[in-house]
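Each remark here refers to the structure printed beneath this line.
A single protein chain has been omitted from the complex, and every remaining protein chain is retained in its original position.
Our next item is chain A:
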Amino acid sequence: MIRLIVQRLLLLIPLLLGLSVLLFAWVRALPGGPATALLGERATPEAIARINTLYGFDQPLYIQYFKYLTRLLQGDFGVSTRTARPVLDEFITRFPATIELTVVALIIAIGIGIPLGYVAARRAGSIIDHSSVVVSLIGVTVPVFFLAFILKYVFAVELGWFPSTGRQDPTINATHPTNFYVLDGILTGEWDAAWDALMHLVLPGIALGTIPLAIVARMTRAAVSEVQNADYVRTARAKGIKPARLRGDHILKNSMLPVLTTIGLQVGLLLSGAVLTETVFAFAGIGSFLAEAVFNADYPVMQGFVLLIAVVYALVNLFVDVSYGLIDPRLRRQQ
């Protein structure tokens, strides 16, 4: 097991190096540049040239890349051209927001998706099954920004149950030792602040969670359908095993392997889905910041954030692979 983890971590190095080259080339191949974004309407060509010289954007690409890589190896991700703050600081400040949002979206996706898929499979052809198909289709096809608009219109504007934007009511004077706002509120005993942060997570969590919910539900349904007709399930049933144990140990647990893989992949999608969701909910995580960076040709942020997201993605998948072993003893032995 440990060997697997070390192997996978070592593999990360060439992966990130390759990615850094690709990103560097891609970001600079985009038309325009940070100078135009910084100077706006009446930038003279001379002023743009001066800014490019200042930031070193006029040097040959390989020199720029070499400089970038040297700094990167020292843990220096550069400085945002838009906010003039270090990229790593920006990431660390905002990442907790995205984690909070991703966790809520996952809880919604798993908490509803698995039961829904399970029930649909167990009652194939029933109304629940058919509605789960419809729900899945809607979940996958409705664009996030439209869903967000409707959610906000109904639950924030009309009903007033939830706030429409942000991570916390800015008039609440809360302390943030960890930048996980819900956790912060619990740690500091500021219950109002924790509750308020939680309420702020509901609508974006639903908006972000619907697509993985739909996928998890479909995967669960397919896996359970297959497993419940397997020979060993029939044998177990013939042996007169208790229905609860049959459902839990024999059907559900054995169908979870593909579902778990799906969930692992969804985490990566959630990180990218956060770009849209965070933007429409003005939720200050890494997604909304990355979107702003793209709009402003903020090279260092685009490069740095994508690299950091890749690291997170790789680690999550590693974690998922390791957890297979916990569910399936056969894999444990092979490893």
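Quick note on the criterion: a residue touches a chain if its C-beta (ideal position, glycine included) is under 8 Å from a C-beta of that chain, and two chains touch if they have at least 3 such contacts; residues count from 1.
To be clear about the criterion, contacts and distances are computed from a predicted model.
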Practice prompt. Assign the chain not included in the display its UniProt protein name, restricting the answer to "ABC transporter substrate-binding protein", "Co-chaperone protein HscB homolog", "NADH-quinone oxidoreductase subunit N" or "TIGR03943 family protein".
Written response: "ABC transporter substrate-binding protein"
Worksheet item: Which listed residue (A:G160, A:G189 or A:G240) would be found touching the missing chain in the intact complex?
Response: A:G160
Worksheet, complete the sentence: The one residue from A:L19, A:L69, A:I99 or A:V119 touching the chain left out of view is A:V119
Item to complete: Based on the whole complex, identify which of A:G117, A:G139, A:G264 or A:P300 touches the chain you can't see.
Response: A:P300
Worksheet item: Residues of chain A in contact with the chain that isn't shown?
Response: 30-33, 35-43, 45, 47-48, 50-51, 54-56, 71, 76, 78-79, 81-86, 90, 93-94, 119, 149, 152-153, 156-157, 159-171, 176, 199, 279-282, 284, 288-289, 292, 295-297, 300
